[in-house]
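Yeah, one chain of the complex is gone here, protein chain that is, but the others are all in their spots.
Each chain gets a letter, A and B, in the order it is written, and its residues are counted from 1.
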Amino acid sequence: MKLLAAAIALLSLFVASSAPADPTRWRDDVRKVAPALEKYGEGTLLGDVWKRPDLSPRDRSIVTLAALIARNQTIEMPFYLNLALDSGVKPREISEVITHLAFYSGWANATSAVAVAKDVFAERKVGADQLPDASPQLLPLNEATEADRAARVGQQFGAAVPGIVQYTTDVLFRDLWLRPELAPRDRSLVTVSALIATGQVAQIPYHLNRAMDNGLTQSQAAEAITHLAFYVGWPNVFSALPVAKEVFEKRPG
Amino acid sequence: MKLLAAAIALLSLFVASSAPADPTRWRDDVRKVAPALEKYGEGTLLGDVWKRPDLSPRDRSIVTLAALIARNQTIEMPFYLNLALDSGVKPREISEVITHLAFYSGWANATSAVAVAKDVFAERKVGADQLPDASPQLLPLNEATEADRAARVGQQFGAAVPGIVQYTTDVLFRDLWLRPELAPRDRSLVTVSALIATGQVAQIPYHLNRAMDNGLTQSQAAEAITHLAFYVGWPNVFSALPVAKEVFEKRPG
Partner (left out) sequence: MKLLAAAIALLSLFVASSAPADPTRWRDDVRKVAPALEKYGEGTLLGDVWKRPDLSPRDRSIVTLAALIARNQTIEMPFYLNLALDSGVKPREISEVITHLAFYSGWANATSAVAVAKDVFAERKVGADQLPDASPQLLPLNEATEADRAARVGQQFGAAVPGIVQYTTDVLFRDLWLRPELAPRDRSLVTVSALIATGQVAQIPYHLNRAMDNGLTQSQAAEAITHLAFYVGWPNVFSALPVAKEVFEKRPG
């Protein structure tokens, strides 16, 4: 048993060492390779960007998690999952963010996030009662808007690729988007963040407009884009800027 | 020796825990974080998408592996490598898929896939006799088509970036594409899947046409695109849809 205990302790050490869960230790590693990175991280990123007033730490946490999951970057997930929970994001919201991104960034991105989140949830004693139901009562659907969307997409792609048109309606817009434990505004924020995070500009107009229809203000959107630059890199954000700008300018004042 | 055995057992446990090789255990993890993801995974994805008639489980396995390798998502590779082998994909075909994607998605993507596949191959006792030769007798080349392609690319980029033009001819089209253990139609399916998986729409017209010239039917192509939505995310597929549609419409009926 002593053997087992020691081996388990060592394994835990190893697992911990691959993730910046312990900030002190982590800071130490960064210092041994890139002292400037520590400076920018502590000063600019955590000390300045995260404290800007136009987007709450809660929203910044959602944006950051969406970016990390969409880019499959598990190394910083333990830190930001904990920061999210400390900033008021509920476990059930995190659960929905992961499920949502299975569809908006790929199944294995969600799988990878689950593998990290299960440990964070276990450490924080998040039980089944704090998770969403698999099949909850859905939010009411705006039938007219959805009928419009479905007709437009069906006309464009229904003959060429019928399967995707069908799943987009049945699984995404008549099910996933109506799951109640993540507000539509937050779901949109996750989606837009994932699009920017992966350089997918073509669908930004639709989803950024939807986000703003769902209650995201322009200054929150602008601040989310600024925030994302640090987590997804300047190039992805600069590719999104002209598109976001056009969305902002075309919306009725 | 007992110590060693115990430590090895623990290490195996740890290694296993990072990959969904054991479905029961894996399902358990998902349930602890995202019960809805389990529902969609069992119901929609494995229970419905994979059973659609227009694309065989074998082809779906090739498409899925191509997507995972192109996106460097090792976490689900053990499960899908096993599923591929169970669905009739041969080890030598998997070997060629990995080699092909070294060139079509980047060297380290192939390296990462090797690291996972070697364990799956070892577990299933796949020996050297089931792998392709490093330098086999190549398939015959359609000289006229290749001369056309080479002339077109050479004219476009031969003066600006001569090296890439040379390697594209010598290593890709006069060597890699002619390796016999993966049928040209499957090689094309892998290439198109990788392009969609990484949001590279510019080369879809050339490679989707080539895939269909190589025997992929339009309904198979459409179904592969639908299938990919789940593994590479809706945005990548929606960026590919207009391009695929145009290819379908322009082909002689």
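To be clear about the criterion, a contact is a pair of C-beta atoms (placed from the backbone, for glycine too) under 8 Å apart; a residue touches a chain by one contact, two chains touch by 3 or more.
This one's a predicted model, so the numbers in the text were calculated from it and none came from an experiment.
Chemist: Which residue, B:56, B:142, B:156 or B:217, contacts the hidden chain when the whole complex is considered?
Modeler: Spelled out, the listed residue whose C-beta touches the missing chain is B:156.
Chemist: In the complete assembly, which of B:78, B:184 or B:199 touches the absent chain?
Modeler: Selected residue, touching the omitted chain: B:199.
Chemist: For the chain left off this view, which of A:57, A:158, A:180 or A:233 is in contact with it?
Modeler: Of all options in A:57, A:158, A:180 or A:233, contact with the hidden chain holds for A:233.
Chemist: In the full complex, which residues of chain A touch the absent chain?
Modeler: Where chain A meets the chain not shown: residues 2-3, 6-7, 10-11, 14, 18, 20, 29-30, 32-41, 44-45, 49, 52, 54, 67-68, 71-73, 75-76, 199, 222-223, 225-227, 229-239, 241-242, 244-245, 248-249.
Chemist: Mind pulling the chain B residues that touch the left-out chain?
Modeler: So the residues of chain B touching the unseen chain are 3-4, 7-8, 11, 14-15, 70, 72, 94-96, 98-99, 101-115, 117-118, 121-122, 128, 131-135, 156-157, 160-164, 167-168, 171-172, 179, 194-195, 198-200, 202-203.
One rule holds for everything that comes next: only the chains that are shown with their structure count from here on.
Chemist: Using mean CA coordinates as chain centres, what's the chain A-chain B distance in Å?
Modeler: Going by mean C-alpha positions, chain A sits 26 Å from chain B.
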